[in-house]
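Apart from one protein chain that is not included, each protein chain of the complex appears where it belongs.
Then we have chain A:
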Amino acid sequence: MDFQVVILAGGFSSNLVPLVSKEVPKALLPVANRPVLSYVLDLLESNNLKDLIVVVEGEDAALKVGGWISSACVDRLHVEVAAVAENVGTAGALRAIAHHLTAKDILIVSGDIVSDIPPGAVAATHRRHDAAVTVMLCAQPVSGPSESGGSGGKDKTKKPACDDIIGLDSLKQFLLYIAKGAEIKKDTRVKKSILCAAGKIEIRSDLMDSHIYAFKRSVLQEVLDQKPAFRSLKEDVLPYLVRTQLRSEIFSDQNNVEENGNGNGKNNMQNNEVVLSQILSNASLPSFHQVYESGLDSRKTNKCCVYIADESKFFVRLNSIQAFMDVNRDVIGDANHLSGYSFSAHHNIVHPSAELGSKTTVGPHCMLGEGSQVGDKCSVKRSVIGRHCRIGSNVKIVNSVVMDHATIGDGCSIQGSVICSNAQLQERVTLRDCQVEAGYVVCAGSEQKGETFARK
């Protein structure tokens, strides 16, 4: 397959402070004790996409990510790590690595995805329609994360902000409209020319953009070159392409025809593909791009297609602290097929080298990493505990993530919190919905709720 895969792994995302730090860029945040990037790599590998470019913001972060990749999967995958300047945006990152891109089509995957939706299917859809861009959509989580109790309510208030509003044709093949819900103040405007050509547009808010895109390289580079102001793929490039999808010729014909030399031959081939695509998609009605092409004049359009993932598939983007908690819980809970571990009869994973004190219980949907020690009379529920952690006696850990090498003193109670690596909680600390930065020491006996502990 002539596909190049670009993974946009980001850098030190400000949303995730204090979880990320100079030591741990976003791509290496642990999800069930594995870097989140490894989930993306596994997903791509399982779809036989092994030629990857990982784009990281910032040199330091790139070194860290590169180091991990070479140690983890150098033998299985062919991975290039490219560093780009910080805060250039997704479009800027692609512009910076444009010289690396040579394949006909580019698959762009966000590096913070934990999912089991096959990117190969997106690539296939893209090829079948000969599309300029294909976007993977997945169902918007209906009522926030499942059974998260108290944090669920908090989550609901956040959700509408990241709503995507998506317009599809009647066969759900083409993307005719896309907007971010947050940007729409009073009303949304759908172009009439596209509506006239399509006949019907279904405007839905129950789908979201999953940040997996397949682009035709020529189109992508054309847009990046011509629109230097575009910073974000999702917010600039994609809406632009969707808006102008009926009019590709105007800005790309001169270059394309010359570039390809045999313009006519290529067009014929594309027409065949179009017919084929129609048969494949089992559509009795002609899809609207064809109607448009055949009906008014014979010009080429930039097709914007979609692949809608099955609702049963799991999909989470790790882009907030809440999402980090959710994804850790889900990967060892409901979506445990993603974790790659085999679960015990108690639906939990306790590494054989971990030591448990007497009368200590580790409930279902828990994970205890290699070499960790837990004292007496402790209770661990729905939590992930990293490697070589030292946990005292009479400790209660619920709905939390404890990263590697953390130390938790006797009598602590931790609920809904994240304890980063090397952090230390002294005796009788009670935390609820808190985040503790890596290496931070929380004094004995402190009781906190909803706080962030970080050195400034």
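Structural remarks
Just so we're on the same page, a contact is a pair of C-beta atoms (placed from the backbone, for glycine too) under 8 Å apart; a residue touches a chain by one contact, two chains touch by 3 or more; residues count from 1.
Assume contacts and distances are computed from a predicted model.
Selecting from "Sodium/hydrogen exchanger", "Branched-chain-amino-acid aminotransferase", "Translation initiation factor eIF2B subunit epsilon" or "Pyruvate dehydrogenase E1 component subunit beta", the unshown chain of this assembly corresponds to "Translation initiation factor eIF2B subunit epsilon" (UniProt protein name). Among A:K191, A:K377, A:K396 or A:R428, the one in contact with the hidden chain is A:K191.
Touching the missing chain, out of A:S232, A:S320 or A:S446, is residue A:S232. Summary of contacts with the chain left out: across A:P30, A:G167 or A:G333, the touching residue is A:G167. The missing chain lies against chain A, touching residues 89, 165, 167, 181, 183-193, 195-196, 198-206, 227, 229-232, 235-236, 239-240, 243-244, 246-247, 250, 296-297.
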